[in-house]
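Input: a single structure, listed below in structure tokens.
Yeah, one chain of the complex is gone here, protein chain that is, but the others are all in their spots.
Labels run A and B following the written order; every chain starts at residue 1.
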Amino acid sequence: MNLALIPLLPAISFVILILIGRRLGKAAPLISLSALLGSLVLSIQLFLQITASHGHPVHASMVWLPMAEQSFRFGFLADPLSITMCLVVTVIGWMIMLYSTGYMTDDPRYSRFFAYLSLFFAAMLTLVLADHFVLLYIGWEVVGLCSYLLISFWFEKPSAAAAGKKAFLTTRVGDLGLLAAILLMAKFGGNLNFGNWETKAQALGHLTPLVAVLLFWGAAGKSAQFPLHVWLPDAMEGPTPVSALIHAATMVAAGVYLVARCMPLFLAEPSALMVVATLAAITSFFAATIACTQTDLKKILAYSTLSQLGFMMLGLASGSAVAGMFHLVTHAWFKALLFLGAGSVIHAMHHQDTTKMGGLLKKMPITGATFIIASVAMAGVPPLSGFWSKEEILISVGGHLPPLFLWVGLAVSLMTAFYITKTVIVTFFGECRDHHAHAHESPWTMAAPLLFLSVGAAFVGLLGSPFFEHSFQHFLAPEETGGHSSAPAWIQTVSVLIAATGIGLAFVRYQLGKQLLPERMRVRLRPIYQLIDNKYYIDEIYEKIFIRPVAALGRLSWDFDAGVVDAIVNGVGRLTQVLSECKRQFDEQIVDGFVNATAIWTGRAGQTVRLLQTGLVQNYLWLAAAGAVALFFLIRR
Amino acid sequence: MLIPTSHILVVSAGLFALGLFGALTRRNAVGILMSIELILNSANLNLIAFSRSWGTQQADLQVAVLIVIGIAAAGAVAGLALILAISRHRQTIQADEIKELKG
Partner (left out) sequence: MEFAAKIGFYGVAAATLAGAWFTVSARNLFRAALGLALALFGVAGLFLYMEAEFLAAVQLLVYVGAILTLMIFGIMLTHRIADPNLKKWNRQSGRAGIVSAVIGVGLSAIFLKASWNQSGADFPPVPVPFLGRAILTTQLLAFELLSLLLLGALVGSLYIARKEKRC
């Protein structure tokens, strides 16, 4: 029962806010905050229950469709995996919601924003707690809807409306894969409950790789993996708390969660894992390169998110669900913090162009300090959280995948350290390059979540470190031993060195202002820079390959509609018109003729009889007398 | 008496015919009322004539005459009241000028 309450509380809050939110005004967040707080407390209680019982899952199911042999059940399942997600969503979500109360203060659709957020939490918690693919799919779709609504929350801006549309349509392409996978599983795989993966894989037989790839395709849509990644950078048009919550910490992690949930299915089919690894590596690497060239604060973070999601997928592809999930958790903390810090900066500067920032650390000490902590955590400096999860992934990749993927992972780490350091330096150090701005520290509702999240960003990783005896890994997967033994021992050292190198290079380039490459080489590399700066022209390619033909097809069917279908419809309409005209003539001439003739003759008879009615009393009396005389003669005869 | 009943009846018939003619033709409403009195008188005359020829219920017939006279009085009173009301209301008592009920 408590289990079902976790998603239900935000749902109730959504209903209240969407119905009477406008009347509540500034009190609207109180409802959504308290609802989510309820979910948070329940999640913690469940978490304690599960840890106390050594990872024994809590399961609550109900009969959905009673059928003859086997009734169709579904319900909520809280095992270590889902309760981890649940905690991430509720804790970070609560912080971001608190932050939003400050960030959205001046918005005319204040309560509407919190209604959407509540709906998002209801759907997201349903998604992670579902014990059944159909329920997961419901949450999956509603989460996508919320993403659409929140990206285009400021729909007065054409770019925001377009971005929402793009996100919705692109993720829909991915959702189609998930739906296909679910249908295949329902048809051939027995049931749709989570668990019994071996039986399911056996029942699917040779369809297993197809189902696995389709599942990953769905996950790629939601987690913005290449080639469905194009929507995430555009999604930055939405309010910054939304970017932090949905497009960095929680919703985009749903794909990672899905793959981790179905891990046994992937493990049964190594070829599927290779597909995942390849796409994840491509996403991770190219997104990192793009992030290096961007100057828009939120775009940098968006591409960084892409890259990190690819990194998580890479970890999953190496066969370790724990590694991917671990990075998901730490990433949720520091990336949410980065976005909220960026939001704080944007709130103060009223723009998000890093080339016009600088020296903000003095003006916004809390924002600056927490942003730096998050950046260092992401760059992978020990002992902050990013280091531990990244190391875990690199070790797993090095142990189970071909060496190429390890090199890609290391390159991504290098670039990550580089671009995030660059961002920090450009934004918070040096001289302010825009003297019109009057930056100031944000109110406590925005500062408090920053402080709280920075603590998490710094120390959550320790839970998975040797200092805590890898308690996170043991909680999540007691049976998984981890790749420590088989991985090359040098990885740990190298990853620290690489983080240091990236930070150093960025420091030299942007703080000291020295060029890293000789002039000749920079000229030579100019086209590549252009290519990366334009995001590899992927949007343009999609425009040419998919959007134009579809639009042309649409126009063609429109022409068909207008030319042929409408002509038939109009012809039928014209025929009906002619027929009705004939019928009208018949009606008017013949039927009405009879009716009118009756009326006319009645009228004439009335006119005649009317003459008797003179209104003169004496006339009537005369008639009576004359009548008596006539009667007398009649009777006499 | 030697006067034959039929002669009295003829006088009453003459009274009736004249009264009817007046009721049909007088334009003035009071004139019509007076003509109706003539008709009633002719009826009274008849009653008396018959009471004399059939002597058995002479008294009853004479009482009937009394009652007719009473009714005539009531009619005259009501009719004159109506005429008065009409004349006050429409400034005329010419019967052929009152024809609201013409169809």
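Remarks
Everything that follows uses one rule, which is that a contact is a pair of C-beta atoms (placed from the backbone, for glycine too) under 8 Å apart; a residue touches a chain by one contact, two chains touch by 3 or more.
Everything numeric in this text was worked out from a predicted model, so none of it was measured.
Hidden chain, full complex: it touches shown chains A, B. Remark: the omitted chain is touched by one listed residue; of A:L48, A:I547 or A:A628 this is A:A628. On the side of chain B, touch with the chain left out of the figure occurs at residues 1-11, 13-22, 24-31, 33-35, 37-38, 41, 44-45, 48-49, 51-55, 58-60, 62-67, 69-78, 80-85, 87-89, 91-96.
Although one chain is not displayed, chain A still touches it through residues 616, 618-619, 622, 625-626, 628-629, 632.
Here is the rule we go by: only the chains that are shown with their structure count from here on.
One inter-chain figure worth recording: chain A and chain B are separated by 108 Å, centre to centre, where each centre is the mean of the chain's CA atoms. Within the complex formed with chain A, the chain B residues making contact are 20, 23-25, 32, 95-96, 98-103. Chain A contributes residues 610, 612-618, 621-622, 625 to its touches with chain B in the complex.
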